[in-house]
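What follows is an incomplete set of chains from the complex, kept in their original frame.
Labels for the chains are A, B and C, by order of writing; each one numbers its residues from 1.
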């Protein structure tokens, strides 16, 4: 490579004394392939400094560069008249009417949480909150989507307990209510928990601000916490598989969250934005100052020059490399209006925080880093942020999955034991059981806006001063995606939309978190591609564009990947908050109506997992047209105030859904008497997770309207029974069987399961 | 077998952010103690336990630290004996 | 009624409290913890949240804020002060109320609705309730476990200074209804003079049917009524 040698003599960027020499091993350690490194050398026209290598390794990591996902993600629909900001910014933004805009985004912190569950989850929440308030929006709600292995392991209980405490403590301290989420337990997540956090923020439409470095000569300032050595190379770390001894080797990367500082930073940032003293603001998230500064420059088509000697640090002797790549939490980069720096400083001082000028916006399109005036890195900003090579790989379905999908499930149609016993067992399965143990650790009511708390189909936040509200949910059944990625991803979108209509919200847009294994493996890439295609198709059908999201690859331990888990975070709008419906049956004598049809599709069900530890079969089929009709019918019913309750039918099937409606919040369980005439085995009727079903209840005189609306939409609908009294049993009669359960025993199984399990000790060690 | 009292001190690892220490440091400074340069906060855990001898007690306490009391990822620990054996049991 | 809502670094219920005061017709003003002087206010409200992150002990650092000298003085004149959640913790740390709030017995944060029994309907803050009335109000705290020494506890009970107690749906102060391990299911207390109220539950979050309950309104209307009675 003689050209490179020649270039070296030309450069003004000399190697920094004390920095290691760049060797092929060092390049490989930085996660760059030989081809990628050659491309960088071409770009630079000279040899790199160690600092520059660090910068490239972060920006061209999977986490920042989206190498293996970008091409497919481009296929997703991103536009609609109500979308104000699509993918590319810190968060997506939609118009919700009456002058309000909603910013929302989901983010993963899987790898950090596997190493240190409490801090990993806490800092995950901290990061997603910053993404929202850097858009100018005040965070108004958090949701968390979690996956763990089976709870019989002390280590898994430790991870679960730690993650929940971390999610809770951070959001609680800041004062943002948690309004929902999911928790799934399955051996498929044993070594790799999934921790995805979603945040919603509200703003007046004109308060929107973006993260770009506009105005040549404007100063760049760091605000908030000081920079320490924590989290160096977090972005690269998130782009690798975990190895057996990850705990040891990953220790220096653990970051500790400081929600108190974040709360001050939140208030200070919103005040800064309102003051007009700044033109841009960006969270220092993955890859710290490097990504925030270079991305802000890239977006504005400008350059930046920053001096590492000016950055307030927490520890002595930090090198430019360390400062650039630190992922210390609770920091922001802002571009101030020239001459108004002091206003920035005084706002930050009021909130007992620091702000410091570290550089300025330049016109040469370069990302230039100095150390006390000496240049240590000098790179063209645009290729750095957007030039990362992207790949479309070969994807091939794993043979084992094909076989699994074709498993004959007919033997499972015969119940192993009596139906009531199986039913109670299912209600007490951690996946079905009430997640109260989780969300009672969360503040769900702070900010006095939570109209539907966790426990409902979707969380709802009202918009003060209007009649409106926004709803949000996260959903994904990883088993379905595992068994058939395209259908599974479509189901995730459909379920999210179904959850929204059940509270009376019109689904409007999604953010997604694509949690997968190693994309370099053909069968993983196949899962990824199929899932993206399924998501695309479903989003088009529901008119819910994708306004942003996050990709988390390499969720593997010792070569075994998690179930592909494309979590869908969907938001919806409610025009009249007084029309919100809950999921609980209300009143004796109300009719219970089933919308949609029962089938014998048992594949991928919780029933199979609980009774046979089996994840097999084909996931239930999904007809997007029918699903859309169902959802529109339910919206029409809520708009007409015909309903007393609505609940989508998913995990655990019809029996578990009816149970959840009957048990409500546990205070006043109410009996039901239901008669089903499906010509199907009882196991299928009760426990199959067929799609496209919603259970509603309504006053008896409303049933005629409900059935008429269903008919107009071409949705199968039947009155299946009625709500009885608190003293009556929970009774379901079928042509070939009957199930009768006691409400007190059901409540004990359903509400008691998680507390009982979590009473057993948990240990950090295996 | 005798009873021992052990004191376990669990501290944040150097370099790891210590938000508690930071807030207390800030508070002490604003209360006028300017000579305070740094503050770190950990836990002091007192264990009363029965063991064959002091060495065994120390060993048990260290095992407890590794398994439960300290988080190896973010914390370090030290164990010390507080009192001489309080009383012997047969 | 003119009320001051004090904001400490880390307060996060200040806005909710401000809105609650407005809802009952009060003129509410935020007072930043470094501001001095509470002249002209009829009542002072200390909001919930995590002042200084609750690092060290809940309320311990906030108690050192400049404004607290004025709050103490304000209370000494007999004017009404309410501390809710973190505000209650700060009042205890400041010595305006006896005892202390330690970690919940479960060691877990507790965020849910509880039922409260109104033990005293003849205070400045509870006149609009019936004695023994059961309220449904949210809690959200990790350190709400009320503890004090024997003598203090006896004094509180003997003098009837317990204003709210955690109870079940039947109104019984059972262990199961106690969300945090507080001694005698104590949820809220007043001082000897009857002008300082501290409570862990959040009445300001129970002001609207849409949000689940309106049972908290009474605290604010009672205060307004007491003040207008004094004023007239």
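The rule is short, and it goes like this: contacts are C-beta pairs under 8 Å (C-beta built on N, C-alpha and C of every residue); 3 or more make two chains touch, one makes a residue touch a chain.
Source: prediction; values computed, not measured.
By label, the number of copies of each protein chain in the whole complex stored in this file is given as A x1, B x2, C x1.
Rule of thumb we're sticking to: only the chains that are shown with their structure count from here on.
More C-beta pairs in contact connect the chains of A-C than those of the other pair, out of A-B and A-C.
If you average the CA atoms of subunit A and of subunit C, the two centres end up 36 Å from each other. Annotation for subunit C: residues touching 2 or more other chains are 52-53, 55.
Of all residues in subunit B, those that touch two or more other chains are 19, 23. By the touch criterion stated above, subunit A contacts subunit B in their complex at residues 115-116, 118-119, 225, 228-230, 247, 251-252, 254-258, 260-261, 314-315, 328-329, 352, 761, 763-765.
For subunit A in complex with subunit C, the residues that touch the partner chain are 165, 168-169, 172-175, 258-261, 263-264, 350-352, 436, 439-451, 453, 462, 464, 577-578, 580, 667.
Considering their complex, residues 12-13, 15-19, 22-23, 26, 66-68, 71-74 of subunit B touch subunit A.
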